[in-house]
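Pasting a structure below so you can have a look.
One protein chain is absent from this view; the other protein chains keep their places.
This part shows chain A:
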Amino acid sequence: MDTLVEFLVSAAILVGGVFALIGSIGLARLPDFYLRLHGPTKATTLGVGGTIFASLLFFSWQEQGLRLQELLIVLFLFITAPVSAHMLAKAAMHRQLRHREDTRGRPWKQ
């Protein structure tokens, strides 16, 4: 049983780590601000999700009881991440940052 839990925890950490890494790669190589905005709000949700799931599993197992504190992290992240992304996008439009030439549609004037 111990091995099984260990296996699950490791898998969850790996999945979380991979998605966090991909999110950061996106941040580094996407061409304009609006595209880069997708990195931190996105791939990281699953990155943090995986890590939190692993932590939840590990501590519940070790202390022989359900530990759900980690769920609060998810809750707060889900409340704050979209708001910060929204503010960043608004700020970008206000400063009229350039976007990739082939972007369809136009940002609004602020």
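Definition applied: a contact is a pair of C-beta atoms (placed from the backbone, for glycine too) under 8 Å apart; a residue touches a chain by one contact, two chains touch by 3 or more; residues count from 1.
In this text, contacts and distances are computed from a predicted model.
A.B. asks: According to its UniProt entry, is the unseen chain "biotin carboxylase", "Na+/H+ antiporter subunit E", "Electron transfer flavoprotein subunit beta" or "ABC transporter permease"?
C.D. replies: In UniProt, the chain excluded from the picture bears the name "Na+/H+ antiporter subunit E".
A.B. asks: What is the set of chain A residues that contact the non-displayed chain in the whole complex?
C.D. replies: Those residues of chain A that touch the unshown chain are 19, 22-23, 25-26, 29-32, 34-35, 37-39, 41-43, 45-46, 49, 68-69, 71-72, 75, 78-79, 81-83, 85-86, 89-90, 93, 99-100, 102-108, 110.
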